[in-house]
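For subunit A:
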Amino acid sequence: MSGLESPAARTLAPVATPIVRGASRARAARSADAIEAARLALLRDLQLAFRKRSQLIQPLAFFAMVTLLFPLAVSPELSRLRELAPGVLWVGALLASLLALEFLFRDDAYDGTLEQYALSGQPLTALMFAKTLAHWLLTGLPLALMAPLAALSLGVGPAALPGIVAAVAIGSVTLSLIGSIGASLTLGIKRSGALLSLLTLPLSLPVLIFGARATQLAIHGAPYGAPLELLGALAVLGITLAPFAAAAAVRISLE
Partner candidate 1 sequence: MRAFFDMGGYAAFVWPAYAVTLAVIGLNIVSARRALARAREQARRRLQIQGEAR
Partner candidate 2 sequence: MAWTWFHRLASPPHVYALAARLTPWFAWPAALCIAAGLWGGLVLAPPDYQQGDGFRILYVHAPSAWMSLMVYMTMAIAAAIGLIWRMKVAHAVAASCAPIGASFTFAALVTGALWGEPMWGTYWEWDPRLTSELVLLFLYLGYMGLRAGIEDPQRADRASAVLAIVGVVNVPIIHYSVTWWNSLHQAPSVMRLAKPAMPFAMVAPLLLMLLGFTLLFVALLLTRLRSEVLARERSASWIREVVSA
């Protein structure tokens, strides 16, 4: 991947495959192209993000701040904090993930990469999926790994931690997907932060409800499989539908 002059141009390269005989082979070749293009888009996003590592820390720092706010605002008593912990963790994760949405499309919209993606002839849906996956790897997954620390600070016992990591990891997938729809809809709008929250938060409520419930059950040592499975179902639904909606929204915004 080193020496890559124009990653966007690279997404065009797979289009120039030699003509193959047979419709199914052409289809197979096209899906292979799409997967290759998506892989390139994913790698590009990850590379670019690592060049600005400070931006990656910001949502995590915000999450830590929010976790700090609640004991100060409520009470230092661990037993009380433990009761609040599911709510605090999930509201914090939700808000942090909202903050991170800014990075999803902003730079690409400004430098024309997004237009290149739309014009490249590759299915925009696949490229949106790749971008959202990159976003999750860069924000959702780190949040899931940070959540145990926040939970411990709120008096949660170590036995609950694996459940918390699982819930936040799966839930944040859906949050990234829903966020990608909101971000692509508000692409052209200046200072769209509040509007983006207004659009994204109502759609994220099921994730919040099931995630907080899973966390609560984990903290009490009860089996948390059911809400976790529901979170998984939401994630699968999101993966199937969201990139398609985001691609449609991007095309509309670029018109």
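Quick note on the criterion: contacts are C-beta pairs under 8 Å (C-beta built on N, C-alpha and C of every residue); 3 or more make two chains touch, one makes a residue touch a chain; residues count from 1.
These made the cut because all candidates are chains of the complex that A comes from, given by their letters.
Being a predicted model, the structure only gives us computed values, none of them experimental.
Note on subunit A: across the options 1 or 2, its touching candidate in this complex is 2.
For subunit A in complex with candidate 2, the touching residues are 181, 185-186, 188-189, 192, 195, 198-199, 201-203, 205-206, 209-210, 213, 230, 234, 237, 241, 245, 248-249, 252-253, 255.
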